[in-house]
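All protein chains but one are shown in place.
Chain naming follows the written order as A, B and C, and within any one chain the residues start at number 1.
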């Protein structure tokens, strides 16, 4: 029962890595939105393996098909089902995975929880699971843009100790997509790419931070006390594979300030209310305040490394495992569209909730 | 609709700071648990204002009354309603708040969202709202301890730049409660207390980090893909007032490691599976792996400071505001039981979910 | 977890018959609705025992208190908690109930399910549980009337074989409240009252049908495929104590017609679309069509009768039980406000859902 996200714009995903397909049902999408596969596919292409030399080389076309919910190019208000059929289903390379648990993967916990596990390609624990999220997120992004004027942009902000300079109020999609790292700081992006290439050759991997900003969110979205905007964003981000942390606005760094230094003062200029600083990250008391919403997500280094490690097998005997073949030295560029998708899903849900309770 | 938390052990809270009372309904609590006010009150006392010189001096007894859900000292399996009647309802000290928005508080966003606001004492945005959570959390903690052998412990880990040394595998409740800071590192606690006293005299405030550990959680709790254990914990923590960040296991620090250095290797000893390190923080693929679950929550410095600041009024005119009277220089000691409560609520919910789907 | 009803206008009830109190939290109520106890109390008075010679003589004032969610007489958009403290808590008259199960009551099933039971007054299975529903329903009714122009009216339609003539398009509240039976057919009401008096003297009880109509519902409320308007109404009605059936429009009687005779033809007159008949009962495909929504609810005769019956005790030994003292010969007049309340809760929820997805 953990495969549904959202209350009013509600998605349910399905699919294992080497099963027949992966996908999603979107329930609650408003009617009359122009929508076709052409709106979805570009986001999936940003998520796709094999898109550059710094991500996993696995080749998958990941062509999305809309099975329902649209008619003559527009949404019906009925559930939108989207499917991507799996192609690259060779499981031979992985047979050792049938009996041995990869360290810091979910093989062990799935086996213990369910007593049965789709080991080829990691099954449901594979990052292929996020295809459904990204497809649904593409619908949410389009709605947010067309009906609410909201833009969501995410980018690689840090790889290991390499930290990019990014201004969340000004960063542009073009800058993000200008390099394969999806880091809008071009100079730093180059260093990051070199770092990843070096690590890749060692069969090793890196982690880092992804930043995200939502601009144009009006005052009033968010549902205290439990469904605060930042609470739902935190859940959304921590539901992504390999994520280990989230902070919003001043976040972890803000704890070193005093209250006086941290507070965002209000100013009104020509009838428009703004804060002079934005340490709140665009959310106060769980509700958007009209400023840019920005936050960071920490991703651990990918667990698959091409080096022999200690582990146990399915009978709980000690053994060793060395992953072979393809590995993903840096999940960050592909995680960028995932973060955007989850952000869009949170925001559209709260947009509709606000419309329900407060009339828009 | 944002005032309910949990799926199977489901709580709904209510109440404004200066209304008649605050409280909670717990729905889904298993029957036959011994339960009385004596199980709840101690946790509320840990949350209560006025408990020490480093927290807000507001005086409130916060006596809890169980209205339903128990009979002859045991839970019935029916909803448990708990109420704390408000006493300290003088709102004179706050009248300026009726028309002026406190910087970095939720006055502005509530007013804009709902068009109507209980300004005395901050209304629903007051930390009094957490009374219901802590009361419900006390029930959850008792269930977790008695029926599942799970212990939850939270503590102040950092105040501004003062960082305590805490071993999440070994820290004890006695150590946490040994000082008014609720920091188990006694030497550091003393420094923290001095820092807060200094800041308090300046009418200023500090933020910091709270650490939390859950020990004894069996393998298998957590519901991928969206309701991963860490995702629900992140949401729970970011739903707390003043929280700005969450990380689990290696968290934000882990992003500087390589995959090889970060991975937790499995070892089996006398039939018992353990990981040799615990950078995962006790959760892999969204499911508990039997190791200690530990995480951190970042709290910004309290927004109320006794210094004049720029702000706007209810008509969006620029003005100035200086908070008067009592303020809370450091929310951390009182936030410790809140973090424990929310952790308990997440864990008991997943315990019951696991029991539902996988039979216990 | 079964004590919450609704998605966007969501209520959670609590309370046992002889516990400290019963009540409800309403979450999701739009802000700025004028609301005080005076809006709630009249509905509770209609539900109250002891209001006439044909219902249970138990004396209870049932004074409601609003604990939260309003400020200066208007709703805040935050949870509205309402409590009625129990007064008449003498349980002596019932001590036999501690060990013997009343036939066709829920004593046996509660005991077996939960292993523990609040036997005085039936605990949670008492009709006192509906106080929270009626209080929440009063808020919903006010919202529906003021913001959507919807009127809900329910009435006693049948007692045993005595069937009233009621036109759902025209029946008025004044006619319903004109007699203690709440049957708008005055002549039939008189017969019904005599029947109940006769049965009451025998220590026996009767059942019957309650009719309900909602007028002014616009086209478009209802959420196929599962949350059809009639599906949610059916659930709402079958969740009422003692209810055994529900039908809408032509209902059970419509099964004898052919399709041709049953269909409601559309006609447009001066731009307004109507159906020439209304066998659909105002709902087509799960969505309101602008016609009056009308339906019936079957209530079994009250289970408590003052006659000795076979039963078992808590140890599953055969025994006999004769209820003593007060009994309720006819639950129907008091069930009228319950049916209205549940109807209002379903409708307001769908009004808000429609506003969320389709913009109002």
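Here are some notes:
Note that contacts are C-beta pairs under 8 Å (C-beta built on N, C-alpha and C of every residue); 3 or more make two chains touch, one makes a residue touch a chain.
Predicted, not measured: the structure shown is a model, and the values here were computed from it.
Between the chain not shown and the residues C:29, C:54 or C:106, the one that touches is C:106. In the complete assembly, the contact with the undisplayed chain comes from C:231, out of C:97, C:152, C:231 or C:344.
Seen from chain C, the chain kept out of the figure touches residues 1-5, 7, 13, 101, 103-106, 108-110, 112-115, 124-125, 129, 158, 160-161, 199, 204-209, 219-220, 222-228, 230-239, 241, 243-252, 254-268, 271, 273, 275-276, 279-281, 284-289, 298-305, 307, 309-312, 316-318, 353-354, 357-358.
Contact residues of chain A toward the unshown chain are 1-4, 7-10, 12-16, 19-23, 25, 27-28, 31-32, 65-69, 71, 74-81, 83, 113-118, 123-124.
As for the chain not pictured, it touches chain B at residues 7-8, 28, 30-31, 77-78, 224, 352-353, 355-360.
Quick note on the criterion: only the chains that are shown with their structure count from here on.
Ranked by how close its mean Cα position lies to the mean of all protein Cα atoms, the top chain is B. Of all the chains, the one whose CA centre sits at the greatest distance from that of chain B is C.
Per-chain CA centroids place chain B at a distance of 39 Å from chain C. Chain centres here are Cα means. That of chain A falls 46 Å from that of chain C.
Distance between chain centres (mean CA atoms), chain A to chain B: 26 Å. The multi-chain contact residues of chain A, meaning those touching 2 or more other chains, are 7, 224, 353, 357-358.
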